[in-house]
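This is the structure I want to talk about, given as structure tokens.
Removed: one protein chain of the complex. Kept in place: all other protein chains.
Per-chain residue numbering starts at 1, and chain names A, B and C are given in the order in which the chains are listed.
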Amino acid sequence: MKKISFRDTGLKYALSPYDPPVIHVDPGETLVIEVEDAPSGQIRKKTDRRDRRSIPFGNPVVGPIYIRGAEKGKSISVSIIEITPTIGQGVTYFSEFNEEYVTGTPMLKFLGEKFPREPKICKIRNEQVYFSNELIIPYRPMVGTLGVAPHPEGEALSSSMLPGRHGGNMDLPDICPASTIFLPVFHEGALLYIGDVHAVQGDGEISGTAVEMPAEVKIKVDLKDEAFTWPMIENRDEIMFVATTSGGISLEDAIRTAFLELALWIEKKFGLNRFDALMLCGQVGKIRIGNLWTAAAKIEKKYLDALK
Amino acid sequence: MKKISFRDTGLKYALSPYDPPVIHVDPGETLVIEVEDAPSGQIRKKTDRRDRRSIPFGNPVVGPIYIRGAEKGKSISVSIIEITPTIGQGVTYFSEFNEEYVTGTPMLKFLGEKFPREPKICKIRNEQVYFSNELIIPYRPMVGTLGVAPHPEGEALSSSMLPGRHGGNMDLPDICPASTIFLPVFHEGALLYIGDVHAVQGDGEISGTAVEMPAEVKIKVDLKDEAFTWPMIENRDEIMFVATTSGGISLEDAIRTAFLELALWIEKKFGLNRFDALMLCGQVGKIRIGNLWTAAAKIEKKYLDALK
Amino acid sequence: MKKISFRDTGLKYALSPYDPPVIHVDPGETLVIEVEDAPSGQIRKKTDRRDRRSIPFGNPVVGPIYIRGAEKGKSISVSIIEITPTIGQGVTYFSEFNEEYVTGTPMLKFLGEKFPREPKICKIRNEQVYFSNELIIPYRPMVGTLGVAPHPEGEALSSSMLPGRHGGNMDLPDICPASTIFLPVFHEGALLYIGDVHAVQGDGEISGTAVEMPAEVKIKVDLKDEAFTWPMIENRDEIMFVATTSGGISLEDAIRTAFLELALWIEKKFGLNRFDALMLCGQVGKIRIGNLWTAAAKIEKKYLDALK
Partner (left out) sequence: MKKISFRDTGLKYALSPYDPPVIHVDPGETLVIEVEDAPSGQIRKKTDRRDRRSIPFGNPVVGPIYIRGAEKGKSISVSIIEITPTIGQGVTYFSEFNEEYVTGTPMLKFLGEKFPREPKICKIRNEQVYFSNELIIPYRPMVGTLGVAPHPEGEALSSSMLPGRHGGNMDLPDICPASTIFLPVFHEGALLYIGDVHAVQGDGEISGTAVEMPAEVKIKVDLKDEAFTWPMIENRDEIMFVATTSGGISLEDAIRTAFLELALWIEKKFGLNRFDALMLCGQVGKIRIGNLWTAAAKIEKKYLDALK
């Protein structure tokens, strides 16, 4: 089994088609990727703070991983097999950079206020995350950023902070062990990147950061002979389509977009006409908000099985 | 046990402080309310269509229910005990009125297109909803519209289509049997209204209507000596705060609002400071999108129990 | 010329079809309406504060004005002839109620902060508004709230704070002398309401209040044999359509809605096909943001004249 590590590839802060592949893998291959945490390893104890002068970028990723046979217009699948913390801890904090994510506007600056700056170092042990002595949270690891080199138009190069049709920083708790993510391929080899692993994260990542941890992520990659417009995710029970806000697309419209894609896919795969499929989603659809710019529209597979 | 029915009170289309109470109840009392469905009973078979000339309004409610002792500035609780379909069926359809809800813009009109108009009559039997012969959905009944006569400012009178701090048309699947809804009181007696029951509804009610059904709703009302800014909902496992989009408040900001209210409430009740509470929500919070203008921010009670 | 005053009709806080008309007028008639200011006259000097216990509602209006011959499905026009301040001053302030309008979220409450509460009393004299000794602003009077009894569905009753297809609290600086507003009629007689006059207001009314003043508004009402879906405004140089955010309609979608309506209207009136009309708007269209929930999409009439 192949293994790559940020220790060898360096920290990357973009999903870029211009970056030479760090590894080539075959369809069906399993791979272990060691990633640094979103604050680039700068916060390991309570007194640490992010130093943007020494490391200006955030959300480092490992890649690009070249998947042999991945062709433009088709897709790849990435199955998350296992996520293992590498230093037995994670960290969550109010990031100076993220304050406007939390408030929506520069209201803190306007008021001359700041959020508390002390990070919470959270031990991870026995499938539990120690938010504090009293508050022990189940370990629910997930990959925050997973994407291919982006769509040539609109996202020619994408920082590792930005999501889109290529995936990227979606912060969806559904990208977790036992799930498979399907991504459209925009460049030969797909050029996959992974990073920003969370020990646990709430919907909306409302405080701006999850329990960010360095980790090893074991994945299996494969080819998929199907064209996707947006990422699709499958787990044991559910199918979901993902859409993100972007130029002129509000969160409401991202939600609509994800459901319209889901309805069209149900028609294509199961023959239920798209209008009925949309009506079905109106009754049994679920919505997951990843971060505040990412929505997933879900349906349980049992309903699709009934259509076979 | 008292019972009221739309057959006696008529169909109401506003949550209004000017409407005389249809019943007075004591705190702790249990009550059965028979409600008509959202299309006012006009669609019972496939060939039926909504006729807005004969019944121009939609989403009829029953009320106001005057709760003795309910004082302005305090709250009431409404526990949903049971929801029973009264005619063994519900209906879902693309409503002409709701087309812009589904599309976000008048794009259908611009293109000269329409959605299919035939409603789906869904039998309800043995805890199952028959979306079609193949597609059988679990019966998950919920109350779409539940609110008090609204806040005097901003919502002095509210149609039964509009939600707000007073509750109203929130379309949250969490307002279901075994849940309790806490609502701020803006007028003496609270003046509670209920209607718009769904046999089942997906997150976002993305096709514009749920499986709309006439039903009997059994509730227990009570007083709560606590001030709420927005509705709170409690069920066996979760606490959630609700916020809705409105003048200048985007969906993202409604989600933020619900989480900020939740964090403040956790501080007040459990002593965890508001910043830590918000960080905790960043790790274990859940978001429910009701309709596209209603968000609920949730936390599991087990985390709060750990703080006791 | 007829005259009505809030002194006789009382302060109303809803645009309601259930409210008996305060006056009946003929098409073509001119009318003077004396309105109280948005804070209901409670802030006349620096030391005054809004007292919501004595006057809980805000944004009082005068009406309904019954316009003879106004039929459902057709429209009325309201030409603003003149707006005259009645007490020679207005007031602007950070309203406690409006703080979440300014911040987008309850972040002030979360931080334990408040905006300054002292109102600015602004003298109005010689076509100038005295914001302070140094800051003298041209008098640009406008009507903040102008609407008919609302659409039976979705807005059956509307508080005077809420805008919609019926008009209402749009806070558009374009509703000013020498402009004509066209409103769809949902109830026989149209049932027009007016209030919330501003001596001047910026786009977005970003601090939450304009220079709110009691005033006399001279209008001429008339019938229009045309069906509108949303309000239209015409002035010497421009035509504009208005749309507002509401259930599931984001601000981006409200802007799109206003332009789609404008393009369809251009096609209907001038024969330019709707797609070309939309493309034309892409080149010469203007957007006015009234308050943060109201958008107007404009075109200069000279372009339409060229199509004749």
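Note that in this section contacts are C-beta pairs under 8 Å (C-beta built on N, C-alpha and C of every residue); 3 or more make two chains touch, one makes a residue touch a chain.
Computed from a predicted model, the values in this text were never measured in an experiment.
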item: Which of C:85, C:208, C:231 or C:247 contacts the chain that the document leaves out; value: C:208
item: Those residues of subunit C which, in the complete complex, touch the missing chain; value: 92-94, 102-104, 115-116, 120, 129, 131-132, 134-137, 200-211, 250-253, 255-256, 259, 275-276, 278-289, 292, 297, 303, 306-307
item: Subunit B, residues in touch with the chain not shown (by the definition above); value: 103-105, 107-108, 111, 113, 248-253
item: Missing-partner contacts on subunit A, residue numbers; value: 13-14, 16, 52, 56-58, 97, 100-101, 104-107, 109-110, 150, 152-162, 229, 245-251, 253, 256-257, 260-261, 263-264, 274, 278, 291-293
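We take it that only the chains that are shown with their structure count from here on.
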item: Cα-centroid distance, subunit B relative to subunit C, in whole angstrom; value: 30
item: Gap in Å, rounded to a whole number, between the CA centres of subunit C and subunit A; value: 44
item: Where subunit B touches two or more other chains, by residue; value: 104, 250-251, 253, 256, 278, 292
